[in-house]
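Heads up, the thing below is written out as structure tokens.
Every protein chain except one is present and positioned as in the full complex.
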Amino acid sequence: VTASEIVHTARFRVRYAETDQMGVVYHANYLVWCEIGRTELIRSLGPSYASLERDGILLAVSDASLRFHAPARYDDQIAVETRVESVRSRSLTFAYLISREEGESRQRLVSATTTLVALDPSSRPRSLPAAVLALFGNPSPAHHA
Amino acid sequence: VTASEIVHTARFRVRYAETDQMGVVYHANYLVWCEIGRTELIRSLGPSYASLERDGILLAVSDASLRFHAPARYDDQIAVETRVESVRSRSLTFAYLISREEGESRQRLVSATTTLVALDPSSRPRSLPAAVLALFGNPSPAHHA
Amino acid sequence: VTASEIVHTARFRVRYAETDQMGVVYHANYLVWCEIGRTELIRSLGPSYASLERDGILLAVSDASLRFHAPARYDDQIAVETRVESVRSRSLTFAYLISREEGESRQRLVSATTTLVALDPSSRPRSLPAAVLALFGNPSPAHHA
Partner (left out) sequence: VTASEIVHTARFRVRYAETDQMGVVYHANYLVWCEIGRTELIRSLGPSYASLERDGILLAVSDASLRFHAPARYDDQIAVETRVESVRSRSLTFAYLISREEGESRQRLVSATTTLVALDPSSRPRSLPAAVLALFGNPSPAHHA
């Protein structure tokens, strides 16, 4: 597989705590939902992100960008489609499409990307092990560093 | 001094992120404000809570109770009055009165208490050192355990 | 049915955003989980809480108490068992048991109760309609007011 084929959809409902007085989801929460999306994508590939951390591989967000198309509302059924956009020896970029689902229809709410850099438990940059890179569809990281 | 005389007031404004679609502050946030209140109370006594943690003294909430009298709203000026309610060898209880301030007037919003138990960095219960107990107005913890 | 028989279990995983630097779930988040528990309990009875709000019935938390037995951790599988504890003409009390599930085993993490009062869209106290009270197992609210 190549990175571009790796995609996973996470689903959940909007919590009351996530709304604000404009009657919609407070914008910072979409970054939390992106985190759920990539956590579930990683789990779908094999290891959990929790197990990566226990193995000394921390992924810290270094860049994020979000475009807000339409607001989510309380109790909406949300789908976060997460895609591996690029794989480098020390970082991963994910793209997200957050939608509301109602029956068969799906409305686009937010599109986003985040880049995560690999850190060791002392917060120093580190390379991703070959086994981890392979999970994300990159068998030869040296060529992409 | 005795515990009951130790009191400190922290002040800040309500953040937009803290509101919900009812147009008021989401109730869980008052526990965050209690944390700000006791952090600032501890700082006023000498050490910061951050420095206590670096010294291996973690305080974890074991009990909390809150009574909600009136809602806080976005941009309100909030005062959290925190009081040391009781000091034991392994735990501390704080009482909070959260109010809205407008000029000279003050409206009571929430009253709360939390009990915190002392843990070591491995999350095992531990005793509070005499120096810490003394800060909270208790020079002879053995008599109060 | 009577109130005490109404119980519902909601399940989800701990989000990274919910942890704090002690390596466990920040305590205020358990109130958010209680909200998820009662939302799903209400949905299981028929109407969603979102639809109650659209009908002009807002439920605001007036009292909360929590006892923290053991901490939840990132990625834990959580179960929130919510029970209707009492039904009055203008308020409802829910009890919660929050646990970690691992295979067949279940560890108790937090027990809590919250009381919610009924408000109209102008935030004035109101009575719960008979149809709503009946949902919660109370066909004759006048006797319990």
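Letters are used for the chains, namely A, B and C, taken in the order the chains are written, and counting of residues starts over at 1 for each.
Throughout what follows, a contact is a pair of C-beta atoms (placed from the backbone, for glycine too) under 8 Å apart; a residue touches a chain by one contact, two chains touch by 3 or more.
Just so it is clear, the model here is predicted, and its values are computed rather than measured.
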Which displayed chains the unshown chain touches: A, B, C
Sole contact to the chain not displayed, among C:Ala28, C:Leu41, C:Ile78 or C:Leu92: C:Ala28
Selected from A:Leu45, A:Leu58 or A:Ala130 as touching the chain missing from the view: A:Leu58
Residues in subunit B touching the chain absent from view: 12, 15-17, 32, 35-36, 39, 48-50, 53, 74-75
Residue ranges of subunit A at the interface with the undisplayed chain: 22, 24, 27-29, 31-32, 35, 58, 60-68, 71, 123
Absent chain, residues of subunit C that touch it: 16-17, 19-24, 26, 28, 74
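Here is the rule we use: only the chains that are shown with their structure count from here on.
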Chain centre separation in whole Å, for subunit C relative to subunit A (CA means): 29
Residues of subunit A touching at least two other chains: 16-17, 74
